[in-house]
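Only one protein chain is missing; all other protein chains are in place.
Letters A and B mark the chains as written, and numbering starts fresh at 1 in each.
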Amino acid sequence: MKDTKLETINYSLYYGKFRALKDISIKIPKNKVTALIGPSGCGKSTFLRSFNRMNDLIPGVHTEGSVLIDGEDIFKVDPVALRQNVGMVFQKPNPFPKSIFENIAYGPRVTGLKDHHKLEEIVERSLRSAALWDEVKDNLGKSGLDLSGGQQQRMCIARALAVEPTVILMDEPAASLDPIATLKIEDLIHELSANYTIVIVTHNMQQAGRVADFTAFFLTDESRTGQLVEFNETKTIFTNPRDRRTEDYITGRFG
Amino acid sequence: MSGRMIADKVVKYILFASAIISIIIVLAIGFFIFRESIEAWTELGIGEILFGTVWRPGIDQYGILAMIAGSLSVTFGAILLGVPLALGCAIFLAEIAPAGVQAVVRPAVQLLAGIPSVVYGLFGMVILVPLIRNINVPGNSGYGLLAASIVLAVMILPTIASIAEDAIRAVPENYRHGSLALGATKWQTITRVILPAGKSGIIAGVILGVGRALGETMAMIMVIGNSAIMPRPLSSNPLTFFLSQARTLTGNIAVEINYATGIHESALFATGVVLFGLIIVVNASARWIIRTQKYVEKAN
Partner (left out) sequence: MDERSSEIALIHKAQALNLKKEQRRQSFWVALMWLFGLITVSILILVVGYVLLKGGTAINWEFLTTPPKGGLSGEGGISTTIGTTFYLVGLTLLIATPLGVGAAMFLIEYAGEQSLGSKFLRSMISVANFAVETLAGIPSIIFGLFGYALFVSTLKFGFSLLSAALAGACLVLPTIIRTTEEALLAVPNDYRRGSLALGATKWQTLYRVVLPASTPGIITGIILSVGRVISETAIFFVTLGGSYRMPTSIMDSGRTLALHLYYLAMDTRAFDKAMGTGAVLVVMIILINLLIDFVSRKLTAGVRRVR
């Protein structure tokens, strides 16, 4: 692994007294797709939210160890600046109750861009990158809430791209979508990985197999604390896992 | 049919009757106030009452335009002072204050709502009026629109603040997270996403505050001066408008009803009809806004 984009070292996270994640050390490579898999409740979504400090919003959360982006401690970066660099797509599409144009322009606007011509450019480019432009180019004034679920999710991806992040976190982005919309999102992820570091949480192992270059397998121990069991190239994880528990999981013996 | 079955039926009709009482009361309020005012409307004429600027029962002049102007002016003043404070307070409680601070501020707002209006009136008479009297403008008695607006602003603050806070809290959490995840600051999230999304509820809160302001009586009588004149600036400076004495629709009724007879009494009921109509329109529009909001939420 030559270029590490994100890294955690002995990272633990607590909700109050409850330890949700324990001693996680991982190096996530740059401009690749990394999937986080594991049974539900294993802390993979919580772990994902650590990279853009969304866990800060939950009262009573504290952490140990370090999280680095480009070698820099993220807890020393302003969280707002961090989130401009680390975009996020949520499990359920969450468009603002605004027009498609305003949804995409939201990020550039809050980060200081006022020039309308520039905004139009960015909106078009972001929608093209998210493979949504052809479907909505004549209806940019339409409310984002009027799109179908799959379109909404691609709009949310476009919205994240418009801020020019270098990392995109995706929390089960296709969980609420039908198979065709899911396939479109997966193609999109594949294309985006040329320019972005993508970390994706997924329930669906086939999906991990299809989109991810690397895969990390999480599991809870007897006290329901999430741990990283194994991290490797996706094909190794799926064909030749080192840990017995990984093998059990991917062959469907539990989870 | 057994005894307890019959009892069951009887109780049902008794309960039904009590449910109907509210309807009867609303109708009765409209009916009685209107009935008592008919004499004034027919004898004096609708235009004479609504647009007459002179209220002088001694010479049978019963124009209530001055009181309409008084009520609207003091409501306007109260909104001007009270709405920013109330909305600020709502934003503070819903989005900014840590839990420990909320636990102090929220009960304080509740207690503000519970303090009797005469206590506010008394406070205004003893503290505000002497302070305002210090403003050196000829004809300034201290009693007037300014004192009344300040008192009223405090009285409508809890109404607006609590409804607006609820509206802000009702904005779905995923809007908040969506905005923050795009690198917006907390304040940008509040002004660009949360407030627009909670707009209807906030506006409804302000409108209900207006309704409360139009209906307030005793505190107004105590600090507004009660002269039945069109409020106007006391000097060439237009701001002295707020030093003018005035009388509200509510005050007009309360001050005179206990000794009025005949056409005078009827004219006071006509004042009540106008007030009642205003309040119904104001409250209905608030309700309409809340309902359209609910409709939109369902559509999502």
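Here is the rule we use: a residue touches a chain if its C-beta (ideal position, glycine included) is under 8 Å from a C-beta of that chain, and two chains touch if they have at least 3 such contacts.
In this text, all values refer to a predicted model and were calculated from it rather than measured experimentally.
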For the chain left off this view, which of B:I132, B:L145, B:A181 or B:L214 is in contact with it?
B:L214
Per the whole complex, from B:V101, B:L131 or B:L239 the residue touching the absent chain is B:V101
Need a quick check: the contact residues on chain B for the chain that isn't drawn.
4-5, 7-8, 11-12, 14-23, 25-26, 28-29, 32-33, 35-36, 84-85, 88-89, 91-93, 96-97, 101, 104-105, 107-112, 114-123, 125-127, 154, 157, 161, 183, 185-188, 208, 211-212, 214-218, 221-222, 250, 253-254, 257-258, 268-269, 272, 275-276, 279-280, 283, 287
Positions on chain A contacted by the hidden chain, ascending:
78, 80-81, 84-85, 110-113, 163-164
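Going forward, only the chains that are shown with their structure count from here on.
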In the complex, chain A touches chain B at residues 52, 54, 57, 59, 80-81, 83-85, 87-88, 90, 92, 94-98, 106-107, 109-111, 145, 156, 159-160, 163
Residues on chain B engaged by chain A in the complex (per definition of touch)
99, 172, 174-175, 177-185, 188, 192-193, 196-197, 299-300
